[in-house]
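Structure, as structure tokens:
Note that one protein chain of the assembly has been removed; the remaining protein chains are unaltered in position.
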Amino acid sequence: MPSATLLGQSVLSGVLVGGLYALMGVGLSLSWAFLRLINLAHLALVFLAAYLTYALAEGAHMSPFLAMLLLVPPFFVIGVALQWLFARFKVDEFGSVLATFGLMVIVESVIQGIWTADFRRLETPLSTASWRVGPIFVPVSESIMFIVAVALLVAIWAWLRFTYVGKAMRASAENPDIAAAFGVNHARLALLMAGVAASSACIAGGFIALIATLAPSQIYAWVGVIFATVIMGGLGNPLGILAAGLLIGVSEAVTMALTAPSWAPLVSFTLLILILILRPGRA
Amino acid sequence: MNARAIRPAFYVGAGILLAGLPLAQPPAFFESFLYLVFFWIALATSWAILSGFSGYFSFGHGAFFGAGMYTLANLTTNLDLPFGWSLLASGVAAALLGLGVGAVVFRVRRLRGELFALLTLAVTFVLATIVLNTPLDGGPGVFMSASVLPRIYESPSGTIYLFGLGIAALSLATARIVQYTRLGRGLFAISDDEDVAEVLGVPTFGYKLAAVGLAGFLAGVAGGIHAVFVSYVTVAETFSITVPLFVVLMSVLGGARHWFGPAIGATLVTALTYAFVGGEWAVFGRGLIGVTLVAAVLFLPHGIMGLVASRRKRPPPPAIPAEPPAPSQAAHAPSHKPLLVCQDVRLSFQGVKALAGVSLDVRAGEILGLVGPNGSGKSTLINVISGYYRRQSGRILLEGQDLSRRPGHRIARIGVGRTYQIPRPFRRLNVLENVALYATFGAAGLERAAAERAALYWLGFVGLGDRAHALPLELNLHQRKFLELARALASGARLILLDEILAGLTPAEIDNAIALIRRIQAAGATIVFVEHNMRAVVALADRVVVLNHGEVIASGLPKDVMADPAVVAAYLGKSHA
Partner (left out) sequence: MAGGVTRLLRGACAAVAMLAAGAFGIATASAQQGQPIRIGSTLALTGPLAATGIVHKIVGEIYVEQLNKRGGLLGRPVEWVLLDDQSKPDLARTLYERLITVDKVDLLLGPYATGAILSAMAVAERHGKMLVHHTFGIPKMAKYDRQFPAWHMGPVPEQTVPALVLDALAASENPPRTVAIVTSKFPSVHFIAVGARDVAKKRNLKEVLYLEFEFGSRDFGPIAARVREANPDFLFVGAIGLDGNLLLEALKKLDYTPKNHFYLYPAPGPLAVSPDAKGALSTTVFEDQKPYTDNPVAAAFVKAYTERARAANLPYAAADVQAGTSYTAWQIIETAVTATRSLDDKILANWLNANKVDAITGRLRFDETGNYGDDLSKLKQVQDGRWVVVWPKESAAQGVKLMTR
């Protein structure tokens, strides 16, 4: 039987990883729900932001957090520009998979062209620092990431729920005709939403640079688990994504602590399947 | 000679020519390259049979493919079974996996769209983990000896080419047959509106299972062949994101709603992958692949087959047959013999009683008006009779046959047809196809040509004959309501349930509709219609039943019922009683 410390440490590790899944997935979820775009390129943007953060921090000796913030406006613009392009050509849900996969490949090539396929690691004192709380060690950079992720997710949730823009966006997603009749300009809101989604990719990328070692093909390694998180959480539901991320992260981590780590995906994804099939209500 | 006769001969001839190619002893590379094209054609086409046709977007094709790969690798390497039987077993194993997943998932109405995609993805992860941690692989991978492959041609690359060609041809033939038979039409209906499809008579559960079984079998066989091609099978390669992602890309690029679309996409993407293998420009070439894909979507939004379809000229409206296609039921005056009997039908939603014990009779040949305030249970009753909802207690008998335990499509077959208050046509099928579907799957159960004749007749009957080739979205509301009617008529139903067919129409259109409904009755059908428009109820109904709070509060001749104090109270509130 594993000790309480080991179990606690593993749960914490799962919680933090779950937060990262949610942070990486929220933009994908927003564009899927409100723009009807399955944006695979979202993960490519995450890694582009990670590399740019790395470059600014490593090359220009900038604080990675400052770098992250500086990158948000350009990423907002990238998001808006892409949405403009997709809207201009009336790309539908199916087509968006193809187009954004193409974009993902382009971004991957650009990254490999500039930074080569070799591994890049941003070495900062933060990357391995941790606080000690009783017998548990709390890693610093992951904790900052988690706090930012939760804050961002709650902010997006509140934005969707309480502001005019958010309500209009949700109305428009449910019934575009009726929303339009009430004067909702979907096209303009969509640009804003795409900008927000890309900005979230930028923040996620900044933290990836802090936490992970970078390689261009890493983009694809995240596709499966991020998709699972996004759909599990319910499209366009930031708090749901957080819950889904935590569920997957914690169930995996606990399995890794209790049994052979290589069995971990079995537990978390069987759990996910059971919840999907047995969960009452929600369509 | 006509094109229909030439085409099969053309396919067979092309197949034989391709199969004989290795006899010309081309460089092994060409055989292997073509093998890879065939391999992707088989995978993308099998994906489209499930996901393209039925709209159940699967992200788990890697699971079927992987099940096939590991089945063949284990059977030939560890159990020394012959290749042919192992290959068959690969297909069967993957098909069983598909059927198993389908048998659970397809029962849950919620699990459509992205939830289905997630579920299939999760199944892939689970399968990969099991293979990795059990003797099926266990970690080191399965290495297969070259002698596994039977010698059909001199060179192994020629032999594997032949197997690739075989599975590609089998997949294409399957997809083509499916597309042009009942199964395909049912799947297309499912992809547009599954609930309507079930109620019109498509056995949706069975059809979806058939589609996932076929898709699984074909992908499993393709996986089995591919195991020999790569000769070294590992979990990381087999269950990588490549297979599920690429089959989607290829199908979307080519057009997933046509049997030939995925093959075009697969050929183009595979060729594209090979176009940039030069060592000097590898990274640049990869970028170009991305650019090509983006450009393809922007300029070919519906895939290549979609482009072909949109370029095709719409034929002129066909001539309307003068005679009703099927022997129509003998016209008879309202009788006292009940066609439909509801006995104490009850249904609650989370404690709220929608139907609190409804009992009523519908007599053969009559028009029964079903009225009541909003929320009184009228539409719920229609949904229960047509099988969309399952009643919790009570019995529903159509000429003595109990409907209440049967699924929606069985009820449609027995002879119940319905319309929707807000028309729900299959939006990607044209008007004629919409109606013909009902003639095929409804009580009429007509074969293809007869179904089209029937559809045309009923379109002419409701006055939509000249719009036969239009898409439903091109029709106005009035026309869409009449399309609903034509569909119910073409189904050959003895009992037609009309749900607020008049709502939203102008007075002139209402008069038109009333005349039409009278003609339907004259043609022998029994009609139950839910309506708010009292003028129409009085004008049309032979009898009226009034529902309130899920209970029958009055029934009888229209003028008597309208005078009933309980009815007045229900509509206007207690104080008027």
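Every chain is named by a letter (A and B) in the order it is written, and numbering of its residues begins at 1.
Definition applied: a contact is a pair of C-beta atoms (placed from the backbone, for glycine too) under 8 Å apart; a residue touches a chain by one contact, two chains touch by 3 or more.
Quick caveat: nothing in here was measured; it's all calculated off a predicted structure.
K.L.:
For the chain not shown, which residue from B:Pro135, B:Gly278 or B:Gly351 touches it across the whole complex?
P.N.:
In the full complex, the listed residue that touches the missing chain is B:Gly278.
K.L.:
Among A:Gly27, A:Pro64, A:Gly233 or A:Gly249, exactly one should touch the missing chain; which is it?
P.N.:
Candidates A:Gly27, A:Pro64, A:Gly233 or A:Gly249; residue touching the omitted chain: A:Gly249.
K.L.:
Which residue among A:Val110, A:Leu192, A:Ala215 or A:Ala243 touches the omitted chain?
P.N.:
Checking each option in A:Val110, A:Leu192, A:Ala215 or A:Ala243, the one touching the absent chain turns out to be A:Ala215.
K.L.:
Check each of B:Gly113, B:Gly141, B:Gly445 or B:Gly524 against the chain that is not shown and name the one that touches it.
P.N.:
Answering carefully, the residue with contact to the hidden chain is B:Gly141.
K.L.:
Looking at A:Asn39, A:Ser127, A:Ser172 or A:Asn237, which residue reaches the missing chain?
P.N.:
Only one listed residue reaches the unshown chain, and that is A:Ser127.
K.L.:
Under the stated touch rule, tell me which residues of chain B contact the chain that is not displayed.
P.N.:
3, 7, 27-33, 36, 129, 132-133, 139-141, 143, 146, 155-157, 226, 229-232, 234-237, 242, 260, 264, 267-268, 271-280, 282-283, 285-286, 304, 308-309, 311-312
K.L.:
Take the complete complex as the reference. Which residues in chain A touch the chain that isn't displayed?
P.N.:
That gives, for chain A, the contact residues 2-3, 5-6, 9-10, 12-14, 16-17, 109, 112, 114-121, 123, 127-130, 132, 137, 139, 142, 212-213, 215-217, 220-221, 249, 252-254, 256-257, 260-262, 264-265.
Note that only the chains that are shown with their structure count from here on.
K.L.:
Using Cα averages as centroids, what's the distance between chain A and chain B in whole Å?
P.N.:
34
K.L.:
Quick check on the complex: what are the chain B residues that touch chain A?
P.N.:
That would be residues 59, 104-105, 108, 110-111, 114-115, 117-119, 121-123, 125-126, 128-130, 132-133, 241, 245, 248-249, 252-253, 256, 283-284, 286-287, 289-299, 301-302 of chain B.
K.L.:
Considering the complex alone, what residue numbers of chain A touch chain B?
P.N.:
Against chain B, chain A makes touches at 32, 85, 89-92, 94-99, 101-110, 112-113, 220, 223-224, 227-228, 231-232, 235, 260, 262-266, 269-270, 272-273, 276-277, 282-283.
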